[in-house]
Structure formats: C-alpha cells, structure tokens
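I'd like to ask some things about the structure below.
With one protein chain withheld, the remaining protein chains of the complex are depicted in position.
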Amino acid sequence: MKRSIVASPAAWLVWGAVIIFFIGLAGVIGSVVVNSFGVRWFDSWLPEEYTTGWYGQAWDEFTLLPVLTVTLIVCLLVAGISVLVGVPAAYVLARRSFPGSRALYLLFLLPILMPPITYGIPLATVLYKYGLAGHLSGVVLANLVPSIPFVILTMTPFIEQIDPAVERAARMCGARTRHVFTRILAPLLIPGILASCILVVVRTVGMFELTFLTAGPDSQTLVVALFYSMSAAGIRAQQSVDAMAVIYSLMMLTLLVLALRFVNPTQLVARVKEDQY
Amino acid sequence: MTAATVAVRHRLADRGVDRQMLLLVPATVFVVALFIYPFAYGIAVSLQPAEGGVLAAYQAFFADAYQRDTIVTTLMIALPAAVLNVAASVPIAYRMRGRFRGKRVVTTILVVPITLGTVLTAEGLLNFLGPAGWLNRFLMTTGLTDAPVRLTNNYWGVFLSLVITGFPFAFLLVLSYLSGIDPSLERAAATLGAGWRQRFFRITLPLLAPGLATTFCLTFVLAFSVFPSAILVGDPTGSTRVISIAAYEAAYVRYDYAGASAAAIIMGAVELAVIAVVLGLRGLLYTGSTAGGKG
Amino acid sequence: MTRFDRLRLDGVTRRFGDADALSDLTLEIQRGEFIALLGPSGCGKSTALNCLAGLLPLTAGSIWRDEIRLDTLPPERRGFGMVFQNYALFPHMSVQKNVSFGLQMHGVNRTEARRRTTDAIRLVHLEEHATKLPGQLSGGQQQRVAIARAVVIEPSLVLMDEPLSNLDAKLRLEMRTEIRRLHQSLGLTTVYVTHDQEEALSLSDRLVVLRDGRVQQIGTPEEVHTRPANRHVADFMGYRNLLPGSFASGKINILGVRVTGTPVGHLPDGTPAVAAIRPEDVSLDGDLEATVDVVEYQGREFTVEARTADGLVLHLRTGRRLAVGDPVKIGFPADRLLIFPGGPS
Amino acid sequence: MTRFDRLRLDGVTRRFGDADALSDLTLEIQRGEFIALLGPSGCGKSTALNCLAGLLPLTAGSIWRDEIRLDTLPPERRGFGMVFQNYALFPHMSVQKNVSFGLQMHGVNRTEARRRTTDAIRLVHLEEHATKLPGQLSGGQQQRVAIARAVVIEPSLVLMDEPLSNLDAKLRLEMRTEIRRLHQSLGLTTVYVTHDQEEALSLSDRLVVLRDGRVQQIGTPEEVHTRPANRHVADFMGYRNLLPGSFASGKINILGVRVTGTPVGHLPDGTPAVAAIRPEDVSLDGDLEATVDVVEYQGREFTVEARTADGLVLHLRTGRRLAVGDPVKIGFPADRLLIFPGGPS
Partner (left out) sequence: PPESGGGATGTDGPVPEKPGKAVTLNVLDVAGNLQLTQGMIDEFVSKNGDVIEKVTYTKATAPELVGKIKAQQDANRVDIDLVLTGVDGLAAGIDQGLWLPLLPTHANRLTGMAAYLPGAEAMQKLAGDNGVTITYYPSGPLIEYLPKNVPNPPKTAQELLDYAKANPGAVQYARPSNSGPGRTFLMGLPYLLGDSDPKDPENGWDKTWQFLKELDAQITLYPSSTSETMKNLANGSAKIILTTTGWDINPRVLGTVPKEAKIGTLEGFHWVTDAHYAVVPKGVSTDKQAAVLSLLTSMLTPEQQAKAYDKGYFFPGPAIKDVPLTMAPQDSQQAINEYGRPEYADLIANNPLEVPLDAKALVAAFDRWDREVGGSKVKK
C-alpha cells in the first residue's frame, strides 16, 4: 500500500508522540552525559568546565574492567541458557494443552512475580551449600531463576504465531525435534528470541539483589557497582555516578546496536511479503 | 476388520501429551530446584513472625493503613504506566511495520532507553526535569511558567521513569509480535472494503491481542516491582510509597524477615491476580497461527 | 530408506470433536503401488494422509509396515515424504534450501545432496527461481517446490496431497508424467490425493473412493470408472445424469420411460432405483425427446443441458454444434447405463 | 457499489527486482464481461490481479475506471472483490464471520447481512461448517470460504485467482455454474485466473493468454482454442504435438514427411516452422507409420504415445484399445493442423 506524503491526523499524532519521546529522551540522556563531563555545574545551562576525569575516577574506584567483563559474561550466559531452556518449554506450552498445562504455566509465572526478597536468601543458601555461589556460576544460576520463566512468557505468543504446518513439513523431511528447533523454529523465531534476549539481559544486568547475594569477590556485576555508587553510604560526586551510568549504558547500547545490526526485529516472512509493497 | 486397537500413545497425543513434553523437563526441573524450595522457605518465613500467630505478619500488614495503602499506591502507578506503555507502542509499532527509509534507526532509538538502566534514567530525570533542569529553564526563560514545574520527587517522576524504561520494552515486543502477522490478511481485508481503522481493529488487533496480553503482563510486572526509581525520583514516603518499599524496609531496615516476606508475597499475589485476569481473557482469544491459508 | 513389502491400515479412524473425519479406513498397500485417494471436498483425504504420515494421532485403528507397528512412531522416523495441500514451505529458506533440507536431515553428503537438489529443481522447472524465497514465488511455483522437496529424499512412501492443483494443464501433464516416472524408476510407493479424476485414473494402480470419511470403493481405475460401487461413487465419477426411478424386471422406470441398463447391487423389483449415465455416453439418436436448454463450449465439444417435456434435465456432451432450443432425441446405451438402488443411503 | 461501464488497463507493468512479472498489459474490460487470464505457472496472472486490486503498486502504466484514474486509489476504495490464490482467510474468524466481514465493512444492515451471509455459505455448501475456524477446514472448504467471502459483497468487479483449484470435479462444475450464474444475475464483471482450460473456455467471454508477463493473445474462447496466435499459445492450449520442420509452398516438411495444414502468421517459404496438432485431432487412419510406446487409461479414452521410425514422438487420444508395441498409421487432418513460424521467439 502506498504511503501518501500527506499523513493522516492519526499519523501526525503518532509521529508527534514519537518526537516528544525523542526530545525527552535526548534531554534525559543529554543531561547525564553533559554532567558526567562537567566540572562545577551550578545554576546555569551548561557546566563551567569539562573534564574526562570522572570517568577515570569511576573506572578506577570500581575496577570497572573486570566488572564489565564479568557483566558481559554473565549476560551472555544467562541469555543463552535461558533461551536454550526456555524456548523448548515455551514451545510445548504454546502448542499443547495437556492436563495441568495451566498449572505449569502458573508455576513458570511465579518466579517473575515474586520479588527476590521472598526467595533470594534461601536460594543463595542453597547455592552456597552446593558450592555454586561465590563465583560466576552462582550469579548465572540465580539470574536464571527469573530469566527462564521470562523467556517462556515472552516466547509463547511468538511460537503460537508460527504455522504448525511448517514444522510438520520439516518432520516429513526427516527432521528430528532438535533439527526442527535449530533449523526451522529458531530462524522463524529470531525476532522473538532477540526481543527476549535483550529483555533478559536488561533484567539480568538490573537484577541487583540476586546478583549481590550470590556473587563472590570477583563475580560482581556492573549493577552491583552501580547500585552501590548510587545508594551506598559515603560521599561521591554525582558526576562520577553519572559517568558510571554512562559507561553502563554504553555497554548495553553496544550490545543492543550489535544485536539490532545483525538481527532485524521484523520477521523474515513478513519482510518478504512487505517487500512487494 | 480386526479390533481397532488404538495405542495409548494416540489417546495421550490427542490430549496433548506426547514425547515433546520432555522439552519441558529442563525448565521445570530448574524452576522446581532453584525456585520452589527457596520460595517455600520464603513462605514459611512469612508464617513465622517474631511475635504473634502464624498469620500475624499478614495481619500486621493489613491492619496498618500505611502498609496496606501501598497496594493501591502501587497499582495506581503500575496499571496506568503499563497501559500507557502498551497502548502507545501499538500505534507506533503499527506505523513502523512497513518498510521505509531509516526504519532501523528509528527502531533503535525507540529501544535505546532499555539500555539506560534505572540509575541513568533516574539521574537523567532529576537533572533534566528537576527544578533547575533544562526543561524548567526552558519553560521559565520562554516565560511559559513562572515557577518551576515539579516533575520529580513525586508521582510523575516515577511514572515517567516507568514510561522511559517500560515503553521500549513493550515496543520491542509489540513490534516483533506484529511482524509475525501475515500482511496478506490486511490486504484481503482491504479488498473487502476495510479502511485502515477497520483493518487495524478487526484484523490486526485481534491477532495481536494474545501478544499484547503477554506484553501487558510483563510491563505490568516490571512496573509493579518498581523500586529504585520509586525512591530516587519519587516520593518514597508518600505518593510513591510502593509495596516494594514496604517490603524492603521490613527486610533491610527493620530486619523483620517475616514481615518482608509477607509483604513480598502479598505483592506477588496482587500481581498474580491482575495477571490471572489478563491471561484468563487471553485464553478466550484466538491464539494460533496467523497465516491465512496456503503457501 | 526403510523399504517394506506391505503397508497395512487397519480400521484407521480420526475424529475431530464428535465428527468423524475419517472412519475405519482399512487398506493394504503393496510396495510399488500407486494408490489414489479420491472423494469430494472434505471427505477426509488429507486426514487420511496425515494419519498415515503420523502428523495426526489416530482416534482408533493401527498402521503396520510389514510386521512393525507404525502408528506409534513419530513422523520423522517413518521415512515417508509428503507434499502438503497447503505446501508448508519453509518460509525462511530459498527454494534450494527447501529442497535440500530433507537430504541434509538424512545425512546425504554434500556433493550428492547438491546434485540431487539440482536435479529435483530441474525436474520441476524452477532453475531460474532457485534462490528465491517462497514468498517471492507464484502459487504454482510454490507447489512445485513442495513436490521437489518431497521427492528429492526418495522416500519409501510418498504422500501427495493434490500436488498439481495449482499448475496449468500443460505443466500438470508434464509433472504427472514425471511423478509416474519417478515412482517407477525409484520403486516408490505413492499415495496420491487428487480431485482430478483424469489424473487419478491415468496415474494410479488402485483408487480409494471416500465419502464423508468412509471408504466407498476400492478398485482399479477401470473398475471404479466403469463399475462404480454405488450411486455416490457414480455421481462422483462423472455420471452426471442420476435419474431416480423404480426398478422392475431388469429395467428402470424413469418418469414413465422404461430404460434398460446394468443393475449394480441388491435391487429387488419395485424398489426405488437410480439410473446413472455419463454425459458423454448419452447418445443423440435415441427416442426420448428433449429440448436443448444450455450449451457450453468446451474446446472441441459442447456440454449440453437438455430438458424433456416432463422436466427431466439431462446432461450430455457432443461434438455436434447445437443451439439453445434445438430439439434432440436422446438415447441411453444399455451397457453404459448403470442402475443403483435408490432411496436414502 | 461503484458501477462502471469500462475498465481500462493501460500498459500496466510490474517489476520485481529486475524481472518483469507483468509487462505492458493493455486491456479494456466492458461491464458485465467475464475475462479469463490464462497462462503457464509464473506468467504473471496473480500479479495482474494484484495490480488491478491495488495490492501491488504499478511499476508503470495506469488503470482507469471510465474516466477515473484508479491506480492511485487504495484497494478498499476500489470496490473490487477478490479471491486470493492462497485464500488469505482471517484465521481468527469463523467461516460466518469471514464471510460477513465484507458486508459489515460496506455498512450493510444486520438482517440483510445475515441473510446474505447465509446465502453465500449455502452457495458454497458449507452450512455445516459455518462456525468452524479456517484452521479446522479442509483445503477445499477453505477455498470455498474464500469464494463466498468475495462474492457476498457483490462487488462491481470480482477478481478470482484460481478459485476452484482445490475442489473435486463435481463440485468444481457446480461452483463454476454458480459463479457464472452470479456473474449474470448480479451483472458483475469478472476477471478470472485459472489454469484449467476447460474452465476458461466454458466460463469466459474473452481470454487473455499471458506468457512470461506478456500478453500473447486476447480473444474469445473459440478464437484462442482454434486459432492460437502463436506456437506458445498453441502449446499451452493443448496442441501437444509440436513438430518442428520447415515451411514450403503451403506445406510443412517434418522429417521428410510433407503435411498440409493451416499456416498462422508470417511464413515465408523455406523458413523453419512448427506444426501443431492436438492429440485428439490426430487420426489413426493416416499413413505415417508408428509404434505405440505408452498407453494411459483416461476414463473412456486412452492417451497414447507413439513413435515413428525416425524417432518422432506423437501424442494422440483415441477410444481404441491399443497396447504397447501395436503398429499404428497416423494422419493429420489438414484443417486441424496449424503451422506456425518456428525458430527462436
């Protein structure tokens, strides 16, 4: 369908809202970025001087390099494992309605709903008991608890959308379940997997409590450092907190841009069909 | 004909039970092992308050208006934010579904806030919308207002931070769900005389609805468990005293783990109630392949 | 590929809700046979194929390959190939990838796979479109991809669900020949669903005629064509003239005219009966008077609808150029007219 | 409904990438006409319909309804109905809702809409399935829903893309009659894509034969059938025997045998030419000797492939029961044999 140049009022409204959102976003990000480079920003539009010192300070104070590395590893592991475990489960829940499927669905909802306060400490105890906490594996395992259900919940509608005939065709070509997943479903679910990975990563990186409870001295993630710098006792220059927040966002942004660079959030099929128009 | 014996397998398969259910095993084992036990422990803790009977922690929560009201406060923040996030992402995603120049960039920018994290968002809101922030500076230099507009350290601060972090989330999901709908269905509707409004409301929206329900649930959960921003940009003693603050204070300020668990479980229960309603409605919707026929 | 001597369907039944889409299908298929499933739309043909393929669980019955019970095996372990009525192409794979997918799944080595893929694509004349995605193909092209994808793995049993429905006559004929050729040269066993009787008659060794999920007749094409088992089969097989009447002493009385024919089935005197004859068998040199009502051009012949004074409508085909209103004298060759028991069935 | 007198397609072209799926289609359609688009798979028929419906933007050309330029209007403002080749049924609506959707969009009042929906569903024999979702229907049933959905709104122009391809012969015949009846009784204009020549011939007022996106011939069914404009059309229209040779003084020399026929097009002496004749026109009482190679049963007739000593393969149809290896003597009736210019085209 042709897009006319003269947009309808509805389109104006939508694009207007988008532009307001962009302006707000630019303001929010801009003010933090400016502040993170600023020296003595009192009652004025812009700081009196600029420096990159706050970054160096944040970098050193929190030994950010290892922290970033750990964060990255944790994110990738958590996202990867939750997709590997969550998607097959979501598949079954989307495709079959067996006795008890609703109850199971509810079971998978609980870890998302229940605040970590209710299970964090006992979970950490369990993990410590089996020697799984205190290092990376603890952080990963603990973060998987809400992440796997999260993937299940997001992926279910995506899987429902896929025509089961395609899977059947694959089976008739001799594809085992494994192949059906890797060769047929995975490519078709790419936008969904991307979306849920991004969300899982964001949640993982933001999951302060579970991470802190199960992390060891060298498996702290960025969010622990950041949360600390934001809410711990003691005096810190706001600029250095902002610098950390900017570093954090930059890392996430890099991941996001990379992800969006390689994966299009539009389903390939729709893309082919849209191509004609 | 020989007796038509039917394998148990077929009966089970007919009821949705077959070997593929094995795919559920890893996730189930995981959740049972790492969640159910600790969570049961958490429930047990909530039932063992330092003083009083088994339900004393719950009674205490509901008896104290200051605590009880956090439920309503939280709902008043989370529901509108979730509704707005979902409702705003639908038209935007709908506009973005075709192909146009710069789509990737616009998509990326719309999703960017997801990377900001609560801290940057909070800092940004405080800096940008604060009494001496750029917005108020702009409004006052242009003479649009005399006194600074208060948008932080109150309900609006929290609400805005939930929109900033929640919208991209909803948008990303909705955009992807939307792209799973066969575009030829809308075309078919167009040949039947349906304008965009009707195409949207009669074809796209119903097919999108299951995805929207899920998106709503997730954004709602995120909004409901809002914690750092309720403190950082909100008014944590008053209008944005959300239930997670109540739980947090019980656990980490008063070290009353029973009370904290009770508050958290009440929080989960309220969420569950809302989500059960939404998912129940979702169950009534058409949820299936969105392809329209052959090919 | 798993070879077999005999495939046996034993009381295969499939119910949706409380409607039987397929009931009690019992059939034995020999290796190398070409079986066609025929029947009106919605009669359960696709259901039968899906059951055979293992894509639908059975409500009752069982399927055996030689002495192995097959119906409990998952589809991918049965080693069958299938052309789906709705194609079900992999939307994210090019034509080439769609076709080679099955080969990869069967662990065929690369060079061999490439060769067979190319051959299969050439077979269905899609060389030029090999790198397109299914969404970029025309309907008929998609259907051909589906055919190539199913046959390329040279399965022991190929199930084809109306594989030629979206192809033009010329291509259909060509594909039909190819399918038959493959069937023979590879020694495949084929179960073929079609709504095209000509296709069914010319391709298959045996026909299975279904109606409302039940088998009506199983027989060679000639049997089914010339000796339909009941009036439904006759109706379906192109006996367009179904004239109700009553049977008496070897003849059927249709609105007062007594006609000789070949009785089929149990026909006591005086019972209601139905006379069946194909339009092309109706002759124009009989003595039943009628007037031409409708004439349709059909290439070399004309399809004519004629009406007797009593209001009896007759369909006939003729090379003679008739015009609406022309009087004709209609006759029924006794060896072409079948008489079936009438009444409700 | 927007009535019109004349619909004009003017150089309509549609390109995908750098391949023309449809080039330069110019056609004038009168109100009430029944136009069939015919052509091999992938020749651009669906593309033409999509362009006409407004679902595909044109690469070049324009479409006019009387004096109104149509190709800039969105599909919903054109008031056409369409049966999609892939059905495109709304998966979340029952059969009933699918059918009544268009009526609601056109603001037809409730009782009227209910009545018309019921009628349309009855027309396609889906009364029993009215409350099912498309996913619960058989292929043919889905196709019938698509037909009902398109015709129920009684559009000024109906576009049908192979609407009967998945129906059995009997039903197809019935539906064909219904479509024709609707066309006439409602005074619709119809553009109909089909791969079934018989259908095209019997239904349409005019045929448009496409090949590789280009119009080959536009004419009445009889014209196209008996006087194909070139050898491609002939090939497509069932002239299965295309025998290359060279033309000289009104005759064509095929491997030394000189045959008389009807020359079509510009044919200077000595140029390469192609003789075309349908299998059913080949006679068995000529004098070209050949041996039967393949025999296929086709109901009452047999399709036979015979081979001359020179290796020339001939297709013929006969009622005579021949066996493989039988010698036959083949003749070509001069009035049935067409001679086209040969060589590359």
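Going in written order, the chains are labelled A, B, C and D, and every chain counts its residues from 1.
In this section, a residue touches a chain if its C-beta (ideal position, glycine included) is under 8 Å from a C-beta of that chain, and two chains touch if they have at least 3 such contacts.
If you're wondering where the values come from, they're calculated on a predicted model, not measured in any experiment.
K.L.:
What are the shown chains that the left-out chain touches?
P.N.:
Looking at the entire complex, the absent chain's contacts are A, B.
K.L.:
Hey, which of B:Phe62, B:Phe138, B:Phe201 or B:Tyr255 is the one touching the hidden chain?
P.N.:
Considering all chains, including the one not shown, the answer is B:Tyr255.
K.L.:
Any idea which of A:Val14, A:Ala124 or A:Leu222 touches the chain not displayed?
P.N.:
Checking the options A:Val14, A:Ala124 or A:Leu222, the one contacting the hidden chain is A:Ala124.
K.L.:
Determine which one of B:Pro49, B:Gly130, B:Pro168 or B:Pro210 touches the chain that has been left out.
P.N.:
Residue touching the chain left out of view: B:Gly130.
K.L.:
Quick one: which of B:Ser89, B:Thr107, B:Asn153 or B:Ser289 touches the chain that's been left out?
P.N.:
Counting the whole complex, the residue in contact with the absent chain is B:Asn153.
K.L.:
If the hidden chain were put back, which residues of chain A would touch it?
P.N.:
Within chain A, the residues touching the omitted chain are 39-43, 62-63, 120-122, 124-129, 131, 133-134, 209, 212-213, 215-218, 220, 224-225, 227-228, 230-239, 241.
K.L.:
Go through chain B and note every residue touching the omitted chain.
P.N.:
65-66, 69, 126, 130-132, 148, 150, 152-154, 231-239, 241, 248-249, 251-255
Going forward, only the chains that are shown with their structure count from here on.
K.L.:
Mind checking the centre-to-centre distance between chain A and chain B? Centres are C-alpha means, answer in whole Å.
P.N.:
The answer is 14 Å.
K.L.:
State, to the nearest whole Å, the distance from the C-alpha centre of chain A to the C-alpha centre of chain D.
P.N.:
Comparing mean C-alpha positions, chain D is 54 Å from chain A.
K.L.:
Of all residues in chain B, which are in touch with two or more distinct other chains?
P.N.:
Those would be 18, 182, 184, 187, 190, 288-291, 293-295.
K.L.:
Listing for chain D: what residues touch at least two other chains?
P.N.:
16, 55, 74-75, 85-86, 139
K.L.:
Could you list, by residue number, the parts of chain C that touch chain B in their complex?
P.N.:
Listed in rising order, the residues of chain C that touch chain B are 10-11, 13, 24, 26, 57-62, 69, 71-72, 74, 85-87, 89, 134-135, 139, 142.
K.L.:
In their shared complex, at which residues does chain B touch chain A?
P.N.:
Touch residues, chain B against chain A: 15-18, 20-21, 23-24, 26-28, 30-31, 34-39, 41-43, 46, 88, 91-92, 95, 97-100, 104, 106-125, 127-129, 132-135, 137, 160, 164, 167, 169, 172-173, 175-177, 179-184, 187, 190, 210-211, 214, 217-218, 221, 225, 228, 231-232, 244, 247-248, 251, 257, 260-261, 264-265, 267-268, 271-272, 275, 279, 287-291.
K.L.:
In the complex, go through chain C and note every residue touching chain A.
P.N.:
That would be residues 53-55, 74-76, 79-82, 84, 86, 88-92, 101-102, 105-106, 133, 135-136, 149-150, 153 of chain C.
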